[in-house]
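I have a structure here, written as structure tokens, and I will follow up with some questions on it.
Here the complex is missing one protein chain, while the rest keep their positions.
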Amino acid sequence: MTGEIVGFWAVAVVLVAASLGVVLTPNLFHGVLWLALALVATVVVFLLLDAPFLFGVQLLLYAGGVVTIVVFAIMLTERLVGESIRQASRYVVNGAVLAAAVLVGIVGFLVATPGPGGRPAWTVDLTVALGEALVGPWAVVLQLLGALLVVALLGALYLARTDS
Amino acid sequence: MSGLGPFALELGLGALLVAVFVAGLLARGDDRRPIAWLATLGVLALLAVALLLEPAGPALGGRFVQDGLALFVKRLFLTATFIGLLAGISLPERAFARRAAEYHVLVLASLLGMLVLASARDLIVLFVAFELMSIPLYVLAGFRKSEGEAVEASLKFFLVGSVSSAVMAYGLSFVYGAVGSTDLGAVARALDGDHPLLQLGLLLALVGFLFKVAAFPFHMWVPDTYEAGPTPFVAWLSVAPKAAGFVALFRVYFEGTGAHAAAWVPIAAALATVTMLTGNLMAIPQQNAKRLLAYSGIAQIGYMLVGVAAASASGTAMVLFYLVAYVFGNMGAFLVVEALARAEGSEAISAFRGLAQRSPLLALAMLLFLLSLGGIPFVAGFWAKLYVFWAAAEQGLYWLVLLGAILTVVALFYYLVVARKMYIEPPDRPGRVPLSPTLALSVLLCALGVVLLGLYPKPVVMAALRVAAPLF
Amino acid sequence: MGLHAYLTLAAVVFAIGLFGVLTRRNAVGILLGIELMLNAVNINLVAFGRFHADLGGALFTLFTIAITVAEVAVGLAIVIVIFRVRRTVEADHLDLLRG
Amino acid sequence: MLTGSPTLALVVLGLPAASFLALALLRPLRRAGRLAGGVSITAIGAAFGAACLLWLRATSRAPLTSPSTSWAWIPADGEPMATVGVMVDELSMTMAVLVTLVSFLVQLYSLAYLVDEPAPSLGRYYAYHSLFAFSMLGLVLAPSFVQMFVFWELVGLCSYLLIGFWYDRPAAARAAAKAFWITKLGDLGFVAGIVMLWASAGTFDFWTLFGQAAGGTLPTEGLATIMFLIYLGAVGKSAQFPLHIWLPDAMEGPTPVSALIHAATMVTAGVFMVTRAFPLFGLVPDVLVLVAWVGAFTALLAASMACVESDIKRVLAYSTVSQLGYMMAAAGAGAPGEAFAHLVTHGVFKALLFLGAGVVIHLFHTNDVFRMGGLTGLPAVWVPFVLATLALAGIWPLPGFFTKEAILAGVLEGGFVGPFVLLAAGAFLTAFYMFRVVFLAFFAPAHGGHHGHHHVPTLMAAVCWTLAGLTVALGLRTALVGEHHPAPAWLPWLSLALALGGVGLAWSMYRRGVPDPAVVAAALRPLEWMARRRYGLDGLFAAAYRWGLLALASLVGWVDRYVVDGVLNVLSAWTLQGGDRLRRLQTGLAQDYVYGVALGALCLLVLARWAWS
Partner (left out) sequence: MIPFPVLSIITWAPFVGAVLIMFTARHRPLAVRLIALVTTTISTVLSVFIYVVYDREAAGFQFYERVPLVPPLGISYEVAVDGMSLLMVLLTSVIIFAGVFASWTVATRSQEFYALLLALVTGVYGVFVSLDVFVFFLFYELAVLPMYLLIGIWGSSGEVRPRGVFAWAFRQTGVGTKEYAAMKLTLYLLFGSAFILVGMFALYVNAGAASFSFLDLEATTFDPTVQFWVFLAFYVGFGILAGIWPLHTWSPDGHASAPTAVSMLHAGVLMKLGAYGVVRLGMGLLPEGATDLAWLVGSIACVNVVYGALSAMGQTDLKYVIAYSSVSHMGLVMLGAATLTEAGLNGAVFQMFAHGVMTGLFFALVGLVYEKAHSREIFRMGGFGRVMPGIATAFTVASLSSLGLPATSGFVAELLTFMGAWRSAHPWWLWPAVAGTFLTAVYVLRVAKQIFWGPPSPHFHHLEDARGPEWVALVLLTAVIVVFGVAPGLAIGPVDTATVPLLARIIRP
């Protein structure tokens, strides 16, 4: 138990710090790196929550895929504009106040809820169960997701390519 | 294959999607309009099928239902899509001719999302369908990608949409967490206890729906997107996804909740109030016809929210009827704007000057649409407004009805401004407004819908009442 | 650690993401904020799934991750095209449409 | 046959009505002019005959149990709310005869007097006359207050139309409207009064009301107010102070009209009404006191104004006002019979005076007495006029003497010493101003060169002579067989002395120049100044109209346009501006839109917290 607590706090600190880095750093490129860190931290959270399969998915898709795409995008736009993209923030105080208010609002609901007693034991292997579910009852939904990804790709391609 | 019965429409649409996609891969040359015809006629065929279909039992372990409600709105989606696609066939720009496949794949994919959304009884299905519906729309809004306005609109739409779906997903996560199941039936049952997390989740999830239907203050993407998007697409965008948003809202918030639905009355009433108010007020100073219609559309959503605020079977039914009326009235109005824009090269309201003397029938059609949107007797919109007010009055929300009815007057102000341009002011130039046959046909369909529903709303009202009744 | 700890952590990340969306000028920066918000969703889902010992959470997370990727792809495509047309990705500069 | 009386009365009423309808609806007939006149004259002549017949038949019989016959007019669930019909009693029959007679003569006279009028216009004139005859007869035969009011207003209308007969003269147009407005002012009281009376007594019907009054069942609460309001109607119509100001201006109409309407008949309607309703007025002595005082005051006031007037018709108009004052004073003093008698005789000789004046005006084409004169050689012109003047001045044995003396006696008998003194002074002035006119207009030296044709149309002369004969006949009849009002023995002598004194003074001043009128005027400077300006009353009314009513109207109009409607426009403008302001929310910046989403979400949370707690 104590290991988990220590792990949680460590990951929590890293995650929050990395998240803050994402939104505060003036350099966009650094921001992406901070995001990668945050995603990795999240992955660790998944581990703490006994979800190793998601650990993998997240690591590959997010930390790998997403970050790569973003970096590409940044480089593409930088190449076009011919200078490194730096970004500033607007209305930081307003944003902070509003974000904090939303946080308070959410936490307000949270504290009103009694938490569950503890973690129930897993009776199945999550990875296997997920696999079975995805090819079983959730196959249709998975198809749908496939359609979504294809269409998103098609749309992204249509937009990103230059028509002669 | 009896197990696939409930999915007939989705499967058909999937096949059509694949066909269009493949046709796009095979097509060569600059004019690929046959693909557009393929998609349009395919949708028409699906509509015919949909009209013949009977409600079927649940599938996927209850995660997917093809009940009366689903069928009702699917017919509506298909009708709207057919009209929208029909009107879009004759879009003059090269992009639409050459990229017909992309355009139609995106539209059909979004339509697929709507169809599934209408049947979703599971949080995950709901979310996936919701995103499937939304993501193509971002691209479509910027389909004229060489135009600064279009891509700007696309970006705004995307950013606001993504944030909203993030909030929605966040909310759905709480819903799931509070219930321990993604099944909406379980969600409804869980309402029996006092559960702040569930409340939180439902509230945050509401943001996504409200974004989709464009209620204040989640509406802000609407005017910009409408103004810059291709008009036939905007016409469709202004109705179909909104209808989908409403039906999903009913599924989540009303279906099976019984007396708990009443909890949403104050919130829906407040939203209805601000949405009607701001939509109508902001429409007044508009000079661009599409922007005007965008704000008026927001106001229309406000009226539908009045029906939602009734939180009753009749309220739900009346919103459904409202949606039907809205599809014809709003699409029709947009399509007339499109016709004028093609002829005059302007989407400003001033382009309507003297239309009654140039093209009396087109002007009459526009007048009918405006009157329908304004809620004037003998066109569809009147019954729509009346019925939602009725439903609200049944629940004792007289103040809301009064407010709504008074704001109708404000709405009529800007509708009449357009009517004035058409009927009272002299034309700037002589001659009929040229109209391509497909566009004319789609306008005609809308006009017919508005008039027939206005004269004889009974079948649709009865159907709406019938399909809404099991929700409560 | 109890469920609430994870939920609170997710809420903080969500709020930070929202803050980023509200304050970053660069469109890509905004996108990163959205990513953070979605990340919070995932933490939530996994945590709930674990504490309910239910498969749904993980399943939901899976779909969310995939959808996020699709969104990011489309979003970045839009950023690229807008950069091409308007020579900027500063969201502050994009106000042709207003009023 | 008693049952015949209503029928005959209806014939009297119906003939002019038929004539009016014919003239109003048959355009060619109306535009034929003299033919239209013929139709009208025939009808009124026949009506006169019928009225005489009615009078002869009815007076030879015993009093009726209920002289009125009526039919429902405004139906209601139970009893009709208002009825129409005829009431045939001595009062109404006498009036009917007088009205038809004078109407007949005046219409005949007009045929000659308006000889220069274009035919269509003449047709219109006779249409109005027929309408007037019908209305006046309807008024006198009315069995109920409502019917009386109906015809009361209709005669007012005829008066309006006939004053404004030459409508393209601005003065006529002004005078017509003024007459209508001022009399309407009194009629407001009348209508309010009868409505209130109806509300308390449940009927408009005279006979029923009289029955209630006699039986003591009439609710007396508020009756004084009611009768006062009804009396206001008479104040307007019979030109009592302070609403008398319209009558002199009414002289803008053709002279025969003045003779008929503004001297003999219509203006006496007020007196007639008070007489008719005397059983009710009798119940409210307070109001009667007021009636008497106002009447007496009016009599003297008008007489004083007549003394300084130089327009012959206006002198006669003031004299009418003055005489109406006498009648009202008598009625107020509790002697309605005397008032009515004076009404009848006055009707005859005042008509004659006007018609005689019409002859003079016809000769001189002017109304100014100072530009007339030199008519000594035309007895056909001056004899009837002087006869009538003597009658008006109250010289024995002409009818004016008797009826005026009866009035004075009645007033004195009622214990109204104050009014008596006023009336007595008025009697002196009456003789004075009338003979002032006679001496100036007829016997003054002729003004050089301004002699029109000295030919008096036969018809006009004939009518004048007829009336003169009638005047004398009436006087002689009263002198020989009439019942004399019991009065102190000194009263006839006083009356006669006053009259002769007035005549003498006029003779001395205007024939002999002793004292010189200018010197007298200078001596009585303030009084003369006031009288010439009509004691400022016209000015007061004009000011009230212009600076009171019209200014208020402009103010209200302004308020409506710029405040009441202004508020609406401000609301509209605010709505428009609100749209414009709200529109600025739509900054065009994507992140502001996200702010919208975030704020919206936050508000949802707060709202839910609030709504669900």
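As written, the chain order gives the labels A, B, C and D, with residue 1 at the start of each chain.
Definition applied: a contact is a pair of C-beta atoms (placed from the backbone, for glycine too) under 8 Å apart; a residue touches a chain by one contact, two chains touch by 3 or more.
Everything quoted here is computed from the prediction, not taken from an experiment.
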As a test of the contact rule: which chains in view would the missing one touch? B, D
Per the touch definition above, residue among D:Thr220, D:Thr458, D:Ser508 or D:Ser554 touching the missing chain: D:Ser554
Please identify which residue in D:Ala36, D:Ala50, D:Met136 or D:Val191 touches the non-displayed chain. D:Val191
Considering the whole complex, which of D:Asp89, D:Glu153 or D:Asp249 touches the chain not shown? D:Glu153
Spell out, residue by residue, where the missing chain touches subunit B. 371, 376-378, 382, 386, 389-390, 393-394, 396, 398, 401-402, 405-406, 408-410, 412-413, 416, 419-420, 423-424, 458, 461-462, 465
List every residue of subunit D that touches the chain not included in the displayed model. 72-77, 81-82, 146, 149-151, 153-154, 157, 160, 164, 167-170, 172-174, 176-177, 180-181, 184-185, 188, 191-192, 195-196, 198-199, 549-550, 552-558, 560-570, 572-574, 576-577
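As a working rule, only the chains that are shown with their structure count from here on.
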Note: subunit C sits from subunit B at a C-alpha centroid distance in Å of 26
How many angstrom lie between the centres of subunit A and subunit C, each centre taken as the mean Cα position? 7
Where does subunit D touch two or more other chains at once, residue-wise? 583, 586, 588, 590-591, 594-595, 598-599, 601, 605
Residue numbers in subunit C touching two or more further chains are 3, 7, 14, 17-18, 21-23, 27, 30-31, 47, 49, 51-52, 59, 63, 67, 70-71, 74, 77-79, 81, 91-92, 94-99
Complex interface listing, subunit D residues touching subunit B: 575-576, 578-580, 582-583, 585-586, 588, 590-594, 596-601, 603-605, 607-608, 611-612
Of all residues in subunit A, those that touch subunit D in their complex: 90, 94, 98-99, 101-102, 105-106, 108-109
Quick one: which bits of subunit C touch subunit A in the complex? Just the residue numbers, please. 1-9, 11-20, 22-26, 28-29, 31-33, 35-36, 39, 42-43, 46-47, 49-53, 55, 58-59, 61-63, 65-74, 76-81, 83-84, 87, 89, 92
